[in-house]
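Following this message is one structure expressed as structure tokens.
All protein chains but one are shown in place.
Up next, chain A:
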Amino acid sequence: MNPLVVEQMTVAYDRQLVLENVSFSVPEGKLVGVIGPNGAGKSTLMKAMLNFIPRMHGHVFVYGQPYEKQRHLVGYVPQRNSVDWDFPTNALDVVLMGRYGHIGLWKRPRKEDIDMAMQCLDKVGMLPYAKRQISQLSGGQQQRVFLARALAQDASIYFMDEPFVGVDAATEKAIVQLLNELKTRGKTVLVVHHDLQTVRDYFDYVLLLNKRVIAFGETESVFTYDHIQKTYGGKVTFLSSTHIVG
């Protein structure tokens, strides 16, 4: 049974269709790159799958059950600029938020929650910054805190919205390492991604999206010149570094 199945999903903002009849099915333990131009509906896809915005039509199944019943199995890493980083809190506190779903209403985090949050910070190389005020962290470090928070959630499927945007090389490397570790543990990860150059290196599967699904499948067979041109409406003039040089 595939961990994530999306069936005929349609989403509209103010009567304008943003996603049209989107269907795909992701096998377990795969890293999936979600690729498409600005306004193609990549973030909307994630938000609609998570029920943050209403779907006009369509269903999302997580391990064979409707998403609404399996919410706890899905972890979400929002775009870094979606929150105010001047909020009065430290890195460890943010990661602990990943445990809130497990802790339950009214109760305080237990020792094992704090231990787990520390382990997650360690996995992204942020343990030395646990007590650091979050506005004092660099953009890449903030992104790693968000990833650690998703890890603390201990989900089976992860949605990550542009984790590679505006991060330094060290963070990019840390994220790739983390993605691979998640994969070996049988987790399924969807990543909204912008850099076409690295798609082949990072992802097993790609979802080429421009309001509709242009192509979905193993990167090897689907990430082709034709499909990319079709996704970007023929606006991609460079394709690979050899193309630019040559």
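In the analysis below, a residue touches a chain if its C-beta (ideal position, glycine included) is under 8 Å from a C-beta of that chain, and two chains touch if they have at least 3 such contacts; residues count from 1.
Methods note: contacts and distances are computed from a predicted model.
According to UniProt, the chain absent from the figure is "Manganese transport system membrane protein MntC", selected among "Fe-S-cluster-containing dehydrogenase component", "Acyl carrier protein", "Manganese transport system membrane protein MntC" or "Sulfur reduction protein DsrJ".
Contact with the omitted chain, checked across A:Pro3, A:Pro78 or A:Gly140, is made by A:Pro78.
Which of A:Gln153, A:Thr171 or A:Thr188 touches the hidden chain is settled by the complete complex: it is A:Gln153.
On the side of chain A, touch with the chain left out of the figure occurs at residues 47, 50-52, 71-72, 74-76, 78, 82-84, 87-90, 94, 97-98, 100-101, 103, 105-106, 108, 133, 149, 153.
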